[in-house]
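A single protein chain has been removed from this complex, and every other one stays in its place.
The chains carry the letters A and B, assigned in the order they are written, with residues numbered from 1 in each.
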Amino acid sequence: MLLKGNRFFSTSDLVGFAILAVLIFVILPVGLDTFRLNLFGKYLTYAFVAIGLVLCWGAGGILSLGQGVFFGLGGYCMAMFLKLEASSPEATKIQSTPGIPDFMDWNQLTELPLWWEPFHSLTFSLFAVIVIPVVFAFIIGVAMFRRRVGGVYFAIITQAIAAILTILIIGQQGYTGGVNGITDLRTLKGWDIRTDDAKVLLYFVNGALLFVCLFIAQLIRKSKLGRILIAMRDQEDRVRFSGYDVANFKIFVFCAGAAFSAVGGAMFTLQVGFMSPSFVGIVPSIEMVIFCAVGGRLSIIGAVYGALLVNLAKTTFSELFPELWLLGLGAVFIAVVLAFPNGLAGLYKDHVEPRLLALFKKKMGDDGSAEDFDAIKTAAE
Amino acid sequence: MNARPDFLLSVENLTVSFDGFKAVDGLSFYVEPNECRVIIGPNGAGKTTVLDLICGRTKATEGKVEFKNQELLKMREDQIVHAGVGRKFQTPTVYEDLTVFENLEISYPKGHGVFGALMFRRDDPVKTRINEIAGEVFLDDLLHEKAAFLSHGQKQWLEIGMLLIQDPELLMLDEPVAGMSVAERKQTAELLNRIIQDRSGIVIEHDMKFVEDIATRVTVLHQGKVLSEGSMAHVQADPKVIEVYLGH
Partner (left out) sequence: MFADYTMGELGAIFAMQGFAGLILFSVFVLMALGLAIIFGQMGVINMAHGEFMILGANVTYLTSNLFANYIPSLFSIYFFLAMILAFFVTAALGMLVEWSLIRHLYKRPLDTLLATWGLSLILQQVYRSVFGAREVGVTIPEWMMGSLPLTDLIEIPINGIFVMVLAVGISTAVYIMMFRSSWGKQVRAVTQNRVMAGAVGINTERTDRLTFGIGCGVAGVAGSAFTMIGSTGPTAGQLYIVDTFLVVVFGGAASLLGTIASAFSISQAQSIMEFFLSGSMAKVLTLLTVVGILMLRPQGLFALKLRK
């Protein structure tokens, strides 16, 4: 009675997933040219981060202002592999040291730094895309959550970490490409990622990965762990005295958020063709939080729409009225906090869903659908 | 002086100081198996702090707290819970966003690791146990209600239920009947008397009628120290206690 049919997906979850799938896999690809589709693919890479934030912040109450770090690390790992492939000795023979990335040559490096070497291997790079950000998140998580640093302090420290990493990347331009980032990426194992066909295919790969992440996030939320996260957010002490080591749960969910962000970052690099510190620092990291907040900090599906809409608005507005964009974004921050704390998902739940359900109820007649209604309401949270 | 093994809990020379202010000062007391100890004392006597120290919420400055020959002061809160000490807070502390069922489920003593929680399945033994406990704390009709919608007294019961499902050997309750109606009080006293049967308890309470109902022994705290200890009648007759409560 509580969980009708499937214990992981309520009816309204299934409807939400289905509508999103139709949008991503049918409507957008059919309705948009390759250029625009690629742009939406880029927006969707931010959705990975936003889903992670729903878990960390919406469910777990941990606000990280450093998700750009993990997005960036994932993206850089991918970019390093692609850059090495683009820097074959033949392609770079005009450099004073052929065979190393162009920015190293410009910075008078004469050989590839040792820590770049493993990124010749695609297997290693794909592995690194996930593992490096997760290990980094794990270290931060252990250090902070074991010592019960949370809330505001966690936000400020993660923000400082984002700032540190940005300064480091920009300062060490011989090793990282500096402020321009790693650019001019061409092929993946010989397959040209700049062609239209490749962009369409990458869009679908990105969409599929997004659904994998959504699915994992849904499983986490609907498991007991998901309920413990909510319990922890509201009454951390009570959870401790119910016999849980709270820190472990926070570390887990922070690492999961980092892994999602990293996949998004890697897909960003592949679809956009470069990675730079402007996706790592304070400003992008906090913008990622707003994607999540606009979508609704409690809804993973909402997070995807939030990422899509805010970025779409950003592109449109900053093309049409560049002066107004910052004002608009600032207003969105304030409005979402003051007036719509549950974002689009909250608006949907309060205004659209009851009407849909009423419609549904009318059609089905009265037999047993009252119970359906309850089940749906319970599971929709 | 070594703790005596026939005690379930021995607290010796327990002290905590907050920037020089000793909220609990060289406190010693012993709880026997199946004993219900009630701690009373004026406001600021350090009653809640004692419970906080035993369950690991506050770190002691010095002293020993031994529970079944394990030193609790070196353990984390969750380890203390698993050792068999349950704690109820002064204000009812339940997960408002979750249902009564889910509140109890979280306290169910299984799947407490990260992966255990991920893999946790709501199987029949779990459901049976939750239903059983919900019945015991008068909430069986409200299992699928969000805890936020419960009355104050019902939240207190839910929290007691959350402790019961852990089946602790030592139950620590901080003002379990505070803010309850007379009827609820009576019901709660019966409930506590029933659940305290096969375990030990430490209860903080102001309501003397209630204390008389449940206490095996009473400890009176004053300024972080034991002022008097013994049966209710003994304590009530103690001139030092009368002085603290009525004097000045």
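Keep this in mind: a residue touches a chain if its C-beta (ideal position, glycine included) is under 8 Å from a C-beta of that chain, and two chains touch if they have at least 3 such contacts.
None of these values were measured; they are calculated from a predicted model.
J.: Using the touch definition up top, pick the residue from A:Val69, A:Ile251, A:Val336 or A:Leu357 that touches the left-out chain.
T.: A:Val336
J.: Which of A:Ile27, A:Ile167 or A:Leu359 sits in contact with the chain that's absent?
T.: Touches the omitted chain: A:Ile167.
J.: Which of these, A:Ile19, A:Val283, A:Leu312 or A:Val352, touches the one chain of the complex that we don't see?
T.: A:Val283
J.: Even though one chain is hidden, which residues of chain A still touch it in the full complex?
T.: 57, 63, 65, 143-144, 147-149, 151-153, 155-157, 159-161, 163-164, 167-168, 170-172, 282-283, 286, 289-290, 293, 323, 326-327, 329-334, 336-338, 341
Note that in this section only the chains that are shown with their structure count from here on.
J.: Any idea how many Å lie between the Cα centroids of chain A and chain B?
T.: The answer is 43 Å.
J.: Show me the residue ranges of chain B that touch chain A in the complex, using the header's touch definition.
T.: 55, 57, 76-78, 81-82, 86-87, 89, 93-99, 101-103, 105-107, 109, 111-114, 117-120, 122, 144, 159, 162, 166
J.: Can you list the residues on chain A that touch chain B in the complex?
T.: 1-2, 7, 219-220, 223-225, 227-228, 230-231, 234-235, 237-246, 248-249, 252, 378, 381
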